[in-house]
Every structure is written in structure tokens, then in C-alpha cells.
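A single protein chain has been omitted; all remaining protein chains appear in their positions.
Naming follows writing order (A, B, C and D), and every chain is counted from residue 1.
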Amino acid sequence: TGEQPSTGGEATVDVIYSATGPMPMLLSTDQIDGYMAWQPFVAVATVSGIGKVVSYSQDMPPAGMWTDHTCCAFAARTDIMQERSDLVNALSALTIAANDYIKQNPDKAAELSADWLYGKDDMTFGNVTVNSVNVLKASIPTLKFTSDPSEAWIQSNDNFVVSLRELGYITGSLKDADPATVNSELFDFGPYEQAKAMLANGSITTPANAGTIALGYLPSDHHAALFVAVKDWQYFNDTYGIALKPASEGSGAVDTADLIVNGEKVATVKLVKGEGGSQLMTLAAQDTIQFAFVGTPPAITAIDKGTPIKILHPLQTEGSGLVVSADAPANDWQSFIAWAKQRAAEGKPLKIASPPKGSIQDVQLRAALGDSNVVVNEAQ
Amino acid sequence: MELNVEHISKSFVTSKGERVDALGDVTFTIRDKEFVCIVGPSGCGKTTLLRIIAGLDTPTGGKAELGGKEIVGPSPKMAMIFQEYSLYPWRTVLDNIAFGLEVQGVEKEARYAAARKYLHLVGLDEFETSYPYELSGGMRQRVAVARALAVEPEVLLMDEPFGALDAQTRNAMQTELLEIWEKTRKIVIFVTHSVDEAVFLSDRIFVLSTRPSNIREIVDVPLPRPRDRTSVEFAQVRRYVLALIQNTGESSQ
Amino acid sequence: MELNVEHISKSFVTSKGERVDALGDVTFTIRDKEFVCIVGPSGCGKTTLLRIIAGLDTPTGGKAELGGKEIVGPSPKMAMIFQEYSLYPWRTVLDNIAFGLEVQGVEKEARYAAARKYLHLVGLDEFETSYPYELSGGMRQRVAVARALAVEPEVLLMDEPFGALDAQTRNAMQTELLEIWEKTRKIVIFVTHSVDEAVFLSDRIFVLSTRPSNIREIVDVPLPRPRDRTSVEFAQVRRYVLALIQNTGESSQ
Amino acid sequence: MRKYLKIVLPIILIFGWETVAILLNNPFILPRIEAVVAVLLEPTKNILGSGSLLEGAGLSLYRVLLGFLTAAAVAIPLGILMGRYPTVQDLADSVIQLLRPIPPLAWLPVALAWFKIGLTSIVFIIFIGAFFPILLNTVAGVKGVNRTWLETATVYGASERQIMTKVVLPAAAPTIWTGLRVSLGIAWQCVVAAEMLPGTTSGLGYMIMAAYNLGQMQVIIAGMIVIGFISLVLDALFREVEVRMFVWQGRYQ
Partner (left out) sequence: MRKYLKIVLPIILIFGWETVAILLNNPFILPRIEAVVAVLLEPTKNILGSGSLLEGAGLSLYRVLLGFLTAAAVAIPLGILMGRYPTVQDLADSVIQLLRPIPPLAWLPVALAWFKIGLTSIVFIIFIGAFFPILLNTVAGVKGVNRTWLETATVYGASERQIMTKVVLPAAAPTIWTGLRVSLGIAWQCVVAAEMLPGTTSGLGYMIMAAYNLGQMQVIIAGMIVIGFISLVLDALFREVEVRMFVWQGRYQ
């Protein structure tokens, strides 16, 4: 470990891979100059006053490239899609309905998410204590909750395939595949269409009993659809006739829920909290989980390695950001790059923390810095 | 019942692969109810000889017979008291004495009754529920003796049982052992380094030579019991055996 | 140089908080170059007495003086040989013998020269570079003796040094010790359980009583050296001391 | 006096902590004691949606005990077999030596693949940590059984089963117990790793890692203190049982 000196006259930035949890601490103890993270860690910085946002992910360069950029999606194993399409369609429908709910009730969604993720607890960041509900109220509006696999969204995924190839993270079946093959490998929008149709009809077809299934997700408000669907299950039951009823009441995360369609229990759903998208993909490969809420890049790399899953439709887009400390001389991307160049010239290149290699945030940060002619060094 | 040892020899192969001839060619006969002591230089094979008689080791050559039957393994007819303390520290005194009977499947009541009898014989009644660590060295060896007697063996093998005791306790134990032996009358083979002890206790003393050892001489002790250590006859036998030993050990190391 | 012990008493408080009176009131004088043996029942305080003389323990009452000066702590004038083996197993025989001199800051060459001299005296020249584990029990005690002699003390305190040896080795060691003592001539205080040993070695035998102990009797041994264990005079002294001890110990436990 | 000493350092540390915390004024690096105490004082309050400290402690205790007991149930019989029969030892040894150094954390993926999400995986990780200390101590304990105790049993004609239950097990019990004590401590060390498994949303280990992922120092430190404290209490319980169960060792007064 240790920093390498900046090379030549080029501007460099050191990227430090880290779990997101310690990032606010690292920032406020001057161990890093900024971090690129998913929500609600961007909101954590602004609400607690530790840092400020340089750029939300959709605004990062190259200009226009990241508008509506892909983020998390609903994915399922191909075998269950073939054998139990009724179940897959029903779950898709619930997800779509939940996304509508969030769009209509962002504050309620923030509260339910804060309940799931933090038990609505206060959080302490150094000298500042903030309420998690407030953090999420700041965070939820910066996300775009949509279930629509639009052309732009597909294009954004294709952009990621290109970036991941360039970074050397794609080595398998997608390495040399043409765009059409890539898309047919990655996506299956059938369940989305069916779900839309059922919602439009106002009735969900009751699937046959499926025993116990498992759905993986990550502790981020990107997956608020799951949180609202479970925490306000009564609403979904009453409105759509489909619900995930938690096995036990109380605050905090729920690990088991009953899938109820038209008043009938269809399946026991284990809700598996993972640590990262790639970990969820491993679980899917082992058939430990059959469904996942997961970032599309981990799904892409997993499909590339032969994991039998398909991406069904998005959960949300955008939702990450680059944060620097509150007193940093950077307020937007331009001034950030100027700062980075100045610090590189002083021989003290900026240290920016990022989630693991190949994550959306990693790919975006590298691409944006590259576009601004800044070389990325990996701290070892 | 007689005990015959016929041309017994025993060699060991050490971990280094060297051969150690412990016993060369040992032959003797012990008469019924006889008390015999074995003396000899350290490392000459006394313990080995006892172990072979007890059936714990097999001889390289020759055989041992008890009552005309060859000894091929441990048998309830023989009890051995080891050189080191061998009481089970997790058992009370009474349970230690009852061990042999327990192993033989004797009922609880019966074995405790027998154990109490021998506990009384060695004069430790009040220590029935004590653990070994609460006893002095001398008391422990008395418990070991009681345990051995409790199974009512034909032969009692004792490997330097009083070696670790101080002079006084040792003398007292010798007197006690003789009293017990007189009451129960079995063959006793008693290994010791102390010529004094050997002369005080035994009917005959077997003097072993250095390795590979055999019987150098068998000394009769014709004195009536109880014997007086300070008598001239006692000193005579003692002097004779000491001289024998002194000539036996070429080296003192 | 004389050693005086005046009205020494010593009490311990055990971990349970009970008081044990080890030494009651002990007074004696040892003359220059005298060889004295101390005998007495187990636990009567022999080791305690030696430790007080060596300056390792302080008496509860009274005092010990060497050459008229009160003993308040360990001094290079005295060397002690402990009841247990006390060689340093990680040092070779030569380094063990040189230990006392090394501690006193004697130069390497000088201390090895001195150590070799005493190594020769105890007849172990060829074991110079051996480690203690490679020696038999008797050889180890000889090394301990050499180590004690090497610092050329005025007083040599020996606590049952030959207790763990077999009869033969023990006899040989006694003879050797006397030879060394005759060559170097210092005060020797020798604790033993063996009356035989005491009679063979010493000018006078101090017989201690049971706890809280004091000197029961001091027995002169007027026999010329080398002594014959099998002689009638030897047996007489032996018998006398044995009788004294037998009466001393009321209990044999 | 000694009792006071024991609390001197903790008190100094607490004062030092608070002073440094005030001077640093950076709760990220060192939160004030109040912040941690505030967490500890509300053990029934839900923390960050991962249950209360009390629930977490209870759940982790349950998991640790389950893993620990499973490990004991496998390791003790296997250890006894390995200690008593060289064949079994030879069979198992190479695999055990290779598996032993592998960190519990490295087993996470394997646990998940084999035992799927749920209690079994968690228990498996704790099992892995607890298994080897128990196994190694059991083997050592059984191998260390005094040969004389075994041969005594043989002399009295004990069967292999009797030797196992009446000699080997009681004799090895103290060593096995030590293994259990050490291993329970290690089982606690594994609970954080075990509760990192996906699908886990409760337990002290989970709470610590969740707090880590949310940057909540005061919760982490509170969690560490609770783990330290529970381990202390369990260790004290084990010692207590040890003192009662193994009085016969005569070590405790």
C-alpha cells in the first residue's frame, strides 16, 4: 500500500476502493478528499454537513452520456422464468406497482425505507447526529424510479458493456459479441410486458403455489420498491390484490414475507440482504436466490461468466454522486478537475474513494476522469 | 501355588534402533506364600521382570508360569503396585480401593464392603472420602496396597513401593506390610534399592547383576520376624548383601 | 570461621491463613571446617533452617551469624545445593559450573579455568559440553557440587543432595564428597533422611525433633575416616541415632 | 491492595479515553464515552433496524453455543479416537493439519454454497473456529494419560471400554475442558465473520458490521464491549465449573 508519485506532468487521481460505510468517516478525517457512492451516502454527506456534492452521477462527463443511466434492475434465474412464468410476472407486477407508489408518495417512501434500512434511527457522523428519515427524504428525490426498459436505458446498458470491456471486466461470452447478441443475452422483457398488461387489466393472475423462494437485495434506497411493497403491504393488497406480507411486524429489515395474490398465499419469500451486487450474483449462480434486485453491471459481468439469469426491467436510474469535503475548493465538475490538477501538480494527488471495481460508480468515475484527461491511479 | 520363571530374557529396541538387552537369562522359583525381595543396580531390569510376571510385557525368550500355567497376559490372580504413584486422582480413596472389584463387575454394595475391609487393614478408615491429593506419600502407597489386596490376588508384585518415602514413614510402612502379609499370606515379590528394607522384609533376597542381567545370587534371610534392625545378625546379612552389590556394579554412574 | 545459630524460630502463614510453626527455638554452633549432618522427621523444618542460613528466608525470631556477622541475605561466602535438581538445563555442564563465577563478573578465561578444575575434581572431564539431560541423576548432583565449590564458599549447604539416587551411586557419591571436602575443607551442613549416610559422613549429627522443632540431641561421630559401614562401631552409632529418631516421631504419617 | 490494582488501569484508560476524546474532538476517531454508554444503557432499544443489543446478544449467544456444542460433539469423540489409536491419528492428521490454518472468514463462500442461507451456515462458520482447539486438546489430553494408570487398569483386567470410560475419559477431562474453554472464546471471535453471511439481519456480529457499513462508531464500540463482556462471563463460568469438577487435581484451595 502507499501512494505512488504522480507520473510526469499528467494530472492524476488516486482511487481507493472501499466499502461505502466508512466513507463519511474517511472524508471527515481527511484520509480521502472525496468519494463516489450510491445513495443515501451522497445525502448523508449533505444532510450531516460533512461534504457537498460535486456532481450527481447523471451530470458527470462526457456530457449527456449518463442521463437516465442504468442502475438497479430486477433480475431472475432463467430456469424459474421458464418453469414459473406466472410467479415471475406477478413479482414484476408488484415491483412496477411499488415504483408507482414511490413516485406518488416520495415522503412516505423515504419513511418506509428509513424504517427498513435504519429502523428510523438517528445516525451519528462525527459531531453531527441526523435522523435517517431526513437523510432518505433528501436522497429519494435524487433517484428516478422507473420500471420502463426504454431505448435510452438499453443504450445505457450497452454503454456499460463497452466500458466494462475496456476495463477488462468482461472476458466471457460477451467479450466479442455484437450488440444484438449482447441484448438478447442480457434482457428478457416478456415478464415486464405481461405484468404491465395485468396491471392495466386491474387483475393479477394467481400463480400456482411455489413453496419457498428467495429474493436478494442490497441495503440501499435504490431498492425502495421492495421496502414499500413489504412495509405497506396492506395498501398493495387492497389496491392490486398482490402483496408481500412480512412474517413479523416491527421496525428494521424483514427477512421473510408471504407472497399473497388475490388473498391466497402463493409463496414464502426469503428476503436476502447481500453486501454487494456481485455477491448476489454468486448467490443466484448457486441457486441460493432465484430473484435479485441488483445493479446492472454486476448482472452483466455475471451473465458474461455464464450465470443463468436475465435482466427483466429497471428499478430506478441514476442515484449516485461524487462528494467532496465541505471546505474543498470544488463546487462542480470543472472546479473539481482544476483542483485535481492543482493537487497533482503539488505532488499530492486527490484521493477519491469508490465502491469495488466494476461497480457503476467505479466505471463512471473512471470514464469521467478519463474524459477530463485525468489519469486514474489505483491505491494498492 | 508356585511361581516359576524359566530362562527369561528380554531385549528392547530403542527409538534410535539400538538393541538393549535388559534381562539375560533369569530362572528362579518362588514358593507358595513366600516373601521375596529383588535388588540390583539401577536399570538392570527389575521393573521389566515384574512386568513380564504381571503379563504386561512378553519376554523375548523363556516363560513365566504361575501354578504350572504359563502367564500370557494380565490375570486377576496377580496385582501389581507400580514404582510411581498409580492411584486415580479423580477417585476417592474408597473408590480407588474398589477399582479392581468394579472392573470385575462386583456389585456396588459388595465391593464397597470389601474395600472398607482393606481400608481398615491399612489403617485409613477416616480417609474414605478423601482424594489422593489430600494424602501424604506414605498414605497413598497404603491405598495402592489396599487396592491390590482387595482383589485377593495370589501374587502381589511391588515395584519399589516405598522409594519416595522418608526413612521413618518407610519403616512404619514396612512393619505394616508385614502385618498385612502375615494376615493374608500371598506370594509377594518386592523390588527395592534399599538393602536394609530387603533384609527387614523378605524370606529370600534375589540379587541381580548388571545388564544383561541374571540372578547373581539368592540370599536366604533366616531371621525370625519381627526383625531387629539393630541386631548383629541383621547387620551380618546386610553386610553380605551390600558387599555382593558393591562387586556387581562395576560403574557407579 | 564459625557459624552460629541463635534462638532461631520460624513460622509460616499458609494460603488458608493458618499459622505453621516450623522451627521452635534452634541454637547451635558449627566450628570451622566441620562436617555436620542434620536429620529429623519429614516436614520438621530442615530445609527451612538451611534457607535461613543461606539468607534466602528471614527467621521469625533469633539470628544466624557467620564469622560473627549476622546473615541478612545471600552472600558469596555460602553456596547451597538444593533438594531438587537445580542445574540449568540450557547450559552445558561447564557453563553450569561457571555460573556462580559468571554472575560475580569473573572473566571468561578465568572462570572456565576454575570450572574445569572443579569439573576434574568431580571426575566429569569428558562431559564438559554435555547438557544436563544427558547425565544420570548422580552425575547431575556432582555437577551441582562442582558449581557450589567453584565459587570457593566458606560454607556449603547441602539439602538432601543424594536423596533421589540409588543405593550404589549414593555410596559412591558419599565417598567422593568426603574426598573433595578433605581437599577443600569448608564448613558443610548436610541434610539427609538416611541415618546411614549421616553416620558415614559427618563429624556431628544434629537430630531435630518434630514441629515446632528444636535440636533434640547432637551426636558425636568419633570414628576415623574412611569409615566402614559394616563395622560394629558404625552399627552402634547408627543404632543410637535410629533409636533417637524412632522416639522423636510420634506419628508416622 | 491487589484488588485495587486491578481497577487502576481500567480507570486510567477510561479517563485517558475521555480526555483524548475531548482534546481530539473528533468522534469519528474516538467517540466520547457518553456516546458509547448511551448505547449500552438502552439495551432493549432497536439499533439501526438490526434489533436491540439484548436481542442481538441473545441471538449471537444462541448461535455461538450451537456451533460450539456441535464442534464439541464432533471433536471430542474424534479426538479420543485419534489420541488412543495411532491408526486413526495417522489417517486424519494430514487433512486436519491442512484445514486448521484456514481462516473462518475464508470459509464463508463454502458455507454458503454447501449449507445455503440460514442458521446452518452461520453455525458452520462458528463450528470451524471452535473445532480445532477442542480436537487438539482432546488428542493431547488422551495421549497424555499416565501410562501407569492405563497399565493399572490392564492389570486389574479392565476391558477396552472400561479403560475408556473409567481411565482415559476422567484423566483427559481437565485437558479437554481447557480446550473447550479456549474454543468457546474463539467461537465468539468467529461470530462477526459468521454474521457477515448474506441473509443475516441480526446478532451482535451483524450489528457491528452493519454499524461499520453505516459508519456508526459508537455502536461498534458498544458491540465490542458486549462481546468482550459475555466472553468474560462465559470464561468465568467455565473456570467455576473447572474448580468444582476437578477438585481432585488438588490445585485449587
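We adopt the following convention: a residue touches a chain if its C-beta (ideal position, glycine included) is under 8 Å from a C-beta of that chain, and two chains touch if they have at least 3 such contacts.
Quick caveat: nothing in here was measured; it's all calculated off a predicted structure.
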item: Interface partners of the hidden chain - shown chains only, full complex considered; value: A, C, D
item: Selected residue (touches chain absent from view) among D:68, D:212 or D:248; value: D:212
item: Omitted-chain contact residue, chosen from C:11, C:42, C:60 or C:86; value: C:86
item: Which of A:13, A:26, A:299 or A:360 contacts the chain that the document leaves out; value: A:26
item: On chain C, residues whose C-beta touches the chain left out of the figure; value: 54-56, 74-76, 78-80, 82, 84-86, 88-91, 99-100, 102-104, 131-134, 151
item: Residue ranges of chain D at the interface with the undisplayed chain; value: 2, 5-10, 13, 28-30, 86-87, 90-95, 97-110, 113-114, 185, 188-193, 196, 205, 208-209, 211-212, 215, 217, 220-221, 223-225, 227-232, 235
item: Sites on chain A contacted by the missing partner chain, in the whole complex; value: 1-2, 16-19, 22, 25-26, 29, 31-32, 168-169, 275-276, 278-279, 281-282, 285-287, 301-302, 305, 307, 353, 356-357, 378-380
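Operating definition for what follows: only the chains that are shown with their structure count from here on.
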item: Best-connected chain pair, where connection means C-beta pairs in contact; value: A-D
item: Gap in Å, rounded to a whole number, between the CA centres of chain D and chain A; value: 37
item: Centre-of-Cα separation between chain D and chain C, whole angstrom; value: 51
item: Centre distance in Å when chain A and chain C are each reduced to the mean of their C-alpha atoms; value: 85
